[in-house]
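A short worksheet on the structure shown next.
Removed: one protein chain of the complex. Kept in place: all other protein chains.
For reference, chains read A and B in written order, and residue numbers begin at 1 within each chain.
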Amino acid sequence: MNIFKTKYFYKYSRNPLSVIGLVIVTIVISLALLAPYITPFPEHVGPFTDFANKSKPPSWKYIFGTDKIGRDIFTRVVFGYRISLTLGFVVLSIAVPIGVAMGLCAGYIGRKTELILMRITDIFLAIPALVLALSIIGLLDRPNLFYTMIAVSMAWWPWYTRLIYNITRSIKTEGYITAAEIMGASKLHIMFREILPNCLPSLLTKITLDLGFVILVGSSLSFLGLGAQSPTPDLGTMVAKGASFLPDTWWFSLFPGFAILIIVLGFNLVGDGLKDMFDVDV
Amino acid sequence: MIKISNISKKFFIKNTIVKALQDINLIIEEKDCFAIVGESGSGKTTLANIILGIYQQDNGDIWFEKNQLHRKRSLYQRKLIQYVQQNPMSTLNPKKTILNTISLPLKIHNVVNKNQITERVKKLLSYVGLEPEFMVRYPDTLSGGQKQRVAIARALAAEPRVLILDEPTSALDVIVQSKVLNLLLKLKKEFNLTYIFITHDLSVVRNIANKVIVMNKGKIEESGNTKNVFLNPQSQYTKELIKAIPTVLDEEDALKPK
Partner (left out) sequence: MYNKLLKIEDLELSFKMYEGISYVLKKINLDLNKGEKVALVGESGSGKSVTTKLILGLLNQKNVTKKGKILFNDRNILNLSQNEFKKIRGNNITIIFQDPIAALNPVFKIKDQFYEVNLNDKKMSKKDSFIRACEALNKVSIRDPERILESYPFQLSGGLAQRVVITMAMINKPELLLADEPSTALDVKIQNQALDLMDDLTRETNTAVLLITHNMGVVRKFAEKVYVIYRGVIVEEGTKKQLFKNPGHPYTKALLEAIPKLSGDGLPTHDNNPPDYALIPKYVH
């Protein structure tokens, strides 16, 4: 089935911005996947120094210039995308299943379950994501990418609970749910095989939008020094380390910062496009 | 076959008590097409929901042959009484194919083996006059009449003995309604079913039901054989209802009570 010929893609492509977003995201993901093969200096990602070529401005050899110890910034930015995207996917792979399961149970099983689960969710929702993530990291011994991912996941699942809970509540009185109940379907079946498929449009849209936000939050945490540690190339860390050298060696921070902007923008545009295509509110 | 004794049900809405049903007694015999008519608020849907086990009655019992029916039912009890709902638009899960939707009762009640499901669904669709190609379609590509046929096929899948039909054709255009009603009668004969037909449409009742009860504000106003109730209505309420029917022929007008 050619995806470009479907009715969905037709509707999606009515908005040029959505298409631009899709192009951006496709390019970034391709770059990240092919990183070792398409970057000029993949060895610069590990422990590498070349003081002879340090702090060189952008040129044909070093497209984004080199950093303080001579590493090619372009290569490091492309690998940095790998880290960012990994962060996004891992965080959501943890947060989404937890959030969805809780939302379905809270919305459908009964009053008591609802009260307990939603009160817990509300507590987590009351704290801003960044603050919550910082607090959790603070509890762990030393910062690294793995801990960052756990922390951000903990801050993220409640939003999925809230979304799925709302949808579950609104459709549980629909005819097809009643029909399944009368037929004798189990609660488990109804939650996962009747209600969940109806949550997919909103869910997919939210996940896409969230990929951008998770990357942003992750970059913010790295900016504060809590993300991947040297020499791993992390976009937020690169912005932070380069900030003290502005404006002379402006390329240290500008390109990584711009890279973050592009990927977050891309996911946002795609998410908005999906929102219009599915006609949902997340 | 089904005996309803002294059923009552109250609802608490905001600060008022609504007496949805008061002391309802009725007997439905096998192979009846038993009509329950009334305006909205008469309690007819509440009664259907109690028979189906969606609500629990406050007082009274329901008997199915020799067994009593409670709200918590065995799978077997659920299989015996199936349901076709009022609104065809929301009765099918929009994210499931027709095959998937009709397979559900087959799987729950283990009507056939796993590898025979597709065949059985094809057969069920043929009973309601739909081609096998409908199996892979989604509800949003079906018309109202087609959706209702799928709902009927789904209800028949579990091989029930009783079908409760709640305004099954009210949302349909008149020509489609006529076809679906004819289909329902044909299926009733073919599968020896008992129908409990809930509606406000008296013209439909006049032509398909052999027994009817008229409900008003939770009570039974009148009951009996359809012919008798229509030709010789006893209660004023029933007379008013019959008079209000939007008839299209002068001959029909002449048949209304004065």
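Assume contacts are C-beta pairs under 8 Å (C-beta built on N, C-alpha and C of every residue); 3 or more make two chains touch, one makes a residue touch a chain.
As the structure is a prediction and not an experimental result, all values here were calculated from the model.
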One chain is left out of this view; which of B:10, B:200 or B:217 touches it in the full complex?
B:200
Even though one chain is not shown, chain B touches it at residues 39-40, 144, 167, 170-171, 173-179, 181-182, 185, 200-204, 206-208, 226-227, 230, 240-242, 244-249, 251-252, 255-256
Under the stated touch rule, tell me which residues of chain A contact the chain that is not displayed.
7, 10-11
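Here is the rule we use: only the chains that are shown with their structure count from here on.
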Note: chain B sits from chain A at a C-alpha centroid distance in Å of 49
In the complex, the residues of chain B that touch chain A are 52-54, 73, 75, 78-79, 82-83, 85-87, 89-96, 101, 104-105, 108-109, 151, 154, 158
What does chain A use to touch chain B in their complex?
174-176, 178-185, 194, 197-198, 200
